[in-house]
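A single protein chain has been removed from this complex, and every other one stays in its place.
Entry: chain A
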Amino acid sequence: MKNFLKYREIWLLAGIVVLIGLISTRFPGFADPANLRQVFNDTSILMILALGQMVVILTRSIDLSMASNLCFTGMVVAMLNAAHPAIPIPALIVIALLVGLVLGAINGFLVWRLNIPSIVVTLGTLTIYRGATFVVSGGAWVNADQMSPDFINFQRAALLGLPVLSWIAIIVIALFFLVMTRTQIGRSIYAIGVNPTASVYAGIDVGRTKFIVFCISGMIGGLAGYLWISRYVIASVEVANGYELNIIAACVIGGISIAGGIGSVGGAVLGALFLGIISNALPVINISPFWQMAISGSAIILAVVLNARGERRQGRIILRKAEAA
């Protein structure tokens, strides 16, 4: 039991349960399973994005360009759909993944081959990708009536009681969980974050692994691009403007250390859910949505303060687990 309580995910989960309880006192319907499913579905895109950001942050890097990638890929997919409605949706999703992969690979290449700090690279590509969206679209919007019904309805279709969007999120979470806990690359990502020098001596190619994590975050950005556009049925240059900081906020609240090496798939998912619950709850308990920004800001600061305790000890535990294995 003592071991169990060491995991910060448990504390975060408890915090979320308390939060839902508090909201329920003001609005009893909130804890209703149907409503919680809705909240999960609303948060799906943020959860996926937070997982993509997580693998980058674990390697002591950061990807500020995710929201711009999302915007660019979303626009490309929406324009393709508007021009050629016959392209099936699975093909469009593959295209979105590939476009995102290319954008992520550009970030990764600059970090890997030129050794430019990731914050500088992605600060640059943050503006470049969003600018490129304007160039490909000519500043025009793609509206709901230009998109095919399949494009819009694919993620809304119900499958075993849940919308497809929720299932996509569940599949992505499962994939990340397997990769991070059961594969060599997942182990390498943690190792680089904990101690890059030791990782080199252990035979890990640090640069190549960083390239791979940027490819992953790029693909996630691309996937989220399609999901975002088909959910909010408008593609414009302004899509997800400033959202990169929400993604990082979800990671921080989820206990992922910005110093690298510490964090889990569960943490990222719960961090995103925490933000999703707040944004869903404010309207129903009659708090002005203008409060949301200040509340999530306070939540981030609180999360960092709480996570800072014993972060070093946590890092050693990860190493010890690896040694035992």
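As a working rule, a contact is a pair of C-beta atoms (placed from the backbone, for glycine too) under 8 Å apart; a residue touches a chain by one contact, two chains touch by 3 or more; residues count from 1.
The definition used in the following text is that contacts and distances are computed from a predicted model.
Name of the non-displayed chain as stated in its UniProt record, restricted to "Autoinducer 2 import system permease protein LsrD", "Quinol:cytochrome c oxidoreductase pentaheme cytochrome subunit", "Formate dehydrogenase" or "Deoxyribose-phosphate aldolase": "Autoinducer 2 import system permease protein LsrD".
The chain omitted from view is touched by exactly one of A:Ala34, A:Ala86 or A:Val305, namely A:Val305. For the chain missing from the display, the contacting residue among A:Leu12, A:Leu46, A:Leu97 or A:Leu126 is A:Leu126, taking the whole complex into account. Interface note: of A:Ile16, A:Val200 or A:Ile295, the residue touching the hidden chain in the full complex is A:Ile295. Summarising the interface, chain A meets the missing chain with residues 62, 110, 114-117, 119-121, 123-128, 130-132, 134-135, 139, 237, 242, 245, 248-249, 252, 258-259, 288, 290-298, 300-301, 304-305, 308.
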